[in-house]
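Encoded as structure tokens, the structure appears first; notes follow it.
Missing here is one protein chain; the remaining ones are kept as they sit in the complex.
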Amino acid sequence: MKLIKKQIPLAIVFFFGVLTLASYYVPHKVSVDFMEMMNKWENIVSAFAFFLGLISLFYSHYHKISRKADGWGYSLFVYIGFFAMVVPAILCHGKLMGAAGQTALGWSFSFMYNPLSATMFAVLAFYIVSTAYRSFRIKSLQAFVLFMAAFLLILGKVPLGQIIWDSVLGWTGAGVDQVIEWIMGVPAVAGKRGIMIGIAIGAIVTSFKIIFGIERQYMGKD
Amino acid sequence: MIKNKFGFALILLVFAATNAFSALSGQNKKQIPAELPPVTDLAVIDMPYDVGGTALLKWNVRPTDTTDVIYKIYVSSMETGGWIKADEFPADARTGKDIDLPFWAWEVSAHEHAVKVELNNFYGEAQATGALFHFKVTAVKNNISCDSQVVSAKTVSNWFRLDRVNNLVLLIVIIIIFFWAVSHAKRKGLFIRRIAGLDAIDEAIGRATEMGKPIYYVPGIGGMSSISTIASAFILGEVSKKVAQYDSQIKVPHYDPIVMTVCKEVVKQAFLEAGRPDSYREDINQFISQDQFSYAASVDGMISREKPAAVFFMGYFMAESLLMAEVGATTGAIQIAGTDSEGQLPFFFTACDYTLIGEELYAAGAYLSKEPMLLSALKVQDFGKLLVMVSVFFGIILVVIGAKLHWDPFVQGILNLFKAY
Amino acid sequence: MSETWMIAGAWIAAGLTVFLFSFLYKDNPFFKIAEHLYLGAGMGWWFQVYVYNILGPKVWTPLVNHDWMVLIPAILGLSLVTQFVPKISWVSRYGFTFLMGYGSGLAIPAGLSTDFISQIGGTIRPLSMMASMTPWAIFNSLLVAFGVICVLFYFFFSVEHKGHFKKVSNIGVYFLMIYFGAAFGNTVMARFSLLYGRFDDLYTFSASKYLYATQIILAGMIIYFAIHGLMNRGKKQAEAVN
Partner (left out) sequence: MLKEKLQKFFKIDRRWIFLLLAVVLFAPIIKPIGLPNKTISRDVQHAFDYIDKLPAGSFVLFSLDYDPATRPELHPQAVAMVRHAFKKNLRVGVVTYIAGSTGLIGQIFATVPAEYKKVNGSDYVIFPYMANAVAVMTQMASDFYGIYDKDQDGRDARTLPVMQGIKNYKNIAMIVSITGTSMLDYWVAYVGDKFSVPVVGGVTAISQPGYGPYLQTGQLKGLIGGMKGAAEYESLIKEPGKGTSGIDSLNLAHLLVLALILTSNIILLIIKYL
């Protein structure tokens, strides 16, 4: 039992991990085809994983409705939203555009899904302002550096900011766009690169731990 | 689609054949001038280190190679005729220097023309590798043209990317160090520096217990194979252990169903280890949505309704980072974030009380658990960083010296070493 | 698409937009409706994407054409669903482990080449053109290299940050601060453009062509909040009197 519960799964990790890794160094057609197949397989397996989520979601809201838990009425809207996307999709086979223009799915997409996601995304504009108001307070030298970088970037992005810069600091001879370019191209790159290199090393080491079966928390305990 | 492609190739073929024919007839009429001799040393080889389908033509640079001379390259799959024009370029271009391969895999030479011919552009992928192809080069100057001899070759699929050997060597070095560190992991007492955000975890959980409010742990939108999610699951284990000890409440809203099943196990185990299996509830882990912004909208709603005392954001995040962190900040929760998506770090950093920056998130598991295996993996990471620092430092010194003394091949060699092919 | 559908669409889009924005004022039933609808719609959208883009062409079609290879990933995928049956949930490990192995095998060389070797190369490369560089450009290149080393020092875990180490890692923190500030400021404009786009849509829907969708919905929301506020105040007063 231990074999099929533990050792074979660990062997699977090792097998696919090493082959995928090796294919990076092997240009042969065999390795190219293998990677193509793996990409496809990964796609398929994660598509099934989606159903895991879908079932959980349906179950938990069904539960709420059947128990008449607090705010169970809202859970009905989960189903309404789901079918408002899926029924049109079935009717027009997942196509957004047909010969006669927008299909029913296209309609659902552009008048439901898109306004919802675009609005949620746009809410960020409000939050970015309130966060800026709260956090860009100069309480230390580090905070001052953070503040200056953000301030200059915000100022220099719009024409009005450029005009303000020119009238106040025009005598320095440096345009605000040059200053921005310098910040983005020199010190910010150094900061970002440091983070990226650190992350890359961490990711490589963790990946080794997974391939060699040292890290196996994801399998759960037995 | 395939039909179209074929048609396209056919048209090209006809077009090129007529072209070649006219070139040939032109050549018959006129005398070949002395200043434009035909290419005599044409050679063709298979393009090394590739999947196949590409041939490499080489011939020496000649004194007559000026800008007004044009080289045309023809390819054919037939014994006679069927020439297709594959490429055309002025004679002072395309030398061995332009082939993008490192010095250990390719002899860089400016005295040699080197031209890649990608056969699958003309013959389709199935035919391009393995079949025999014929090549010739025509030099053209002021409507006068002359052909080289015809050379033939097959292209093959190669088995090793010699150009990626720098990558491979690095990989092997890291593997060796990795195993050395892991096999010496039993040693106790490895030092690890303080990580500010993690010290605050206790404080946050304590406060939540005092206030009798729940704790939210948001594991982000990464899949289980993303490293930050793995780190996050580990931290979740430690956090829920403490939550169980303090008898506080925790909620974990999920984006990815697989991550959810893993986290369920992790939390259950943590409650067990803390000796409180009775307080474990199945609804600690909740699936929310696999759509980025509807996940954010829902978590926002939950946070603003339940007003948790502490919120943890650990894992992989995208634009929703600020959407959630700002709502958490308004409800007055202590917020501790950690992510390796560098684009979102600024937002967590400004909106949260403590932020684990990039690699600190990975180190958090080791820091909290003090498990020798994890600590020794951390040593490998530190070694990697040391390697980078040393390489940058000496790389710069060598490159500067080389550039000052105009040792071009030396400088190029160093740059080759640090280039991904 | 007929006129009626366009108008209906405008009303729904404007309504959902205003409902989600209303959360900025405070949580309310309309937001909750939009939130739950979005949950369902989001999952519905991805459901059809998976069905029509993956399961259909990549699983169903090959099976119909007797390409049995796709059974392997399909079974691996199906194994994940055993998660719902605790007794046999270990079967799902087969699916997990495939995903994990593939993911980490991909991550290692990619991390090595793009984030490791290329980043070192990118730091060194500019200086190879020393001869044609201005002193300012040389200074900048050296500054980047210096910054990278300092930031990496900050991430060093196995030494305590004391003395000189502390100084160096502190300098690293300043580079991080500049990056954070710059990245924050750089994003502001993109976010504002998005919001402008939403407002522009709302403005479009406020036309008579769409029967003043935006105005009416907005007015409705304001009236709701006003009445709700008044009632709450009334409640509080009543409580105070009691």
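By written order: A, B and C. Residues from 1 in each chain.
As a working rule, a contact is a pair of C-beta atoms (placed from the backbone, for glycine too) under 8 Å apart; a residue touches a chain by one contact, two chains touch by 3 or more.
Fair warning: this is a prediction, and the values are worked out from it, not measured in the lab.
Peer 1: Of the residues C:Leu20, C:Val81 or C:Val188, which one touches the chain left out of the display?
Peer 2: Of all options in C:Leu20, C:Val81 or C:Val188, contact with the hidden chain holds for C:Val188.
Peer 1: From the listed residues A:Lys157, A:Lys192 or A:Arg216, report the one that touches the chain absent from this view.
Peer 2: Touches the omitted chain: A:Lys157.
Peer 1: Of C:Tyr25, C:Trp68 or C:Phe139, which one is in contact with the hidden chain?
Peer 2: C:Tyr25
Peer 1: Given the full complex, what residues of chain A touch the hidden partner chain?
Peer 2: 96-97, 99, 101-102, 106, 109-110, 114, 118, 121, 125-126, 129-130, 132-134, 136-139, 147, 150-151, 154-155, 157-163, 184
Peer 1: Name, in rising order, the residues on chain C that touch the hidden chain in the full complex.
Peer 2: Per the touch rule, chain C residues meeting the hidden chain are 24-25, 186, 188-190, 192-197, 199-200, 203.
FYI, only the chains that are shown with their structure count from here on.
Peer 1: Of all chains present, which has the mean Cα position farthest from that of chain B?
Peer 2: C
Peer 1: More contacting C-beta pairs: A-B or A-C?
Peer 2: A-C
Peer 1: Between chain B and chain C, what is the separation of their C-alpha centroids in Å?
Peer 2: Centre-to-centre distance between chain B and chain C: 20 Å.
Peer 1: Taking each chain's centre as the mean position of its Cα atoms, how many Å separate chain A from chain C?
Peer 2: 4
Peer 1: Would you mind listing the residues of chain A that make contact with two or more other chains?
Peer 2: Counting only residues that touch two or more other chains, chain A contributes 24-25, 46, 49-50, 52-53, 57, 116-117, 120-121, 123-124, 128, 132, 146, 192, 195-199, 201, 203-204, 206-208, 210, 218, 220.
Peer 1: So which stretches of chain B touch two or more other chains?
Peer 2: 164, 167, 223-225, 227, 257-258, 261-262, 288-291, 293-294, 297, 342, 345, 347, 350, 357-359, 363, 381, 384-385, 388 - these are the residues of chain B that touch more than one other chain.
Peer 1: Write out the stretch or stretches of chain B touching chain C in their complex.
Peer 2: Those residues of chain B that touch chain C are 164, 166-167, 170-171, 190-193, 223-227, 257-258, 261-262, 288-291, 293-295, 297-298, 300-301, 304-305, 342-343, 345-347, 349-350, 357-360, 363, 378-379, 381-382, 384-385, 388-389, 391-393, 395-396, 399-400, 402-404, 406, 411-412, 414-415, 418-421.
Peer 1: Show which residues of chain B lie in contact with chain A when the two form their complex.
Peer 2: Per the stated touch rule, the residues are 49-52, 129, 157-161, 164, 167-168, 174-175, 178, 182, 223-225, 227, 230-231, 233-234, 237, 256-258, 260-262, 265-266, 269, 283, 286-294, 296-297, 319, 322-323, 325-327, 329, 340, 342, 345, 347, 350-351, 357-359, 362-363, 373, 377, 380-381, 384-385, 388.
Peer 1: Quick check: in the complex, which residue numbers of chain C touch chain B?
Peer 2: 20, 23, 27, 31-32, 34-35, 38-39, 41-43, 45-46, 80, 83, 89, 92, 96, 99-100, 102-104, 107-109, 112-114, 116-121, 123-125, 127-131, 142, 145, 148-149, 152-153, 155-161, 176, 179-181, 183-184, 187
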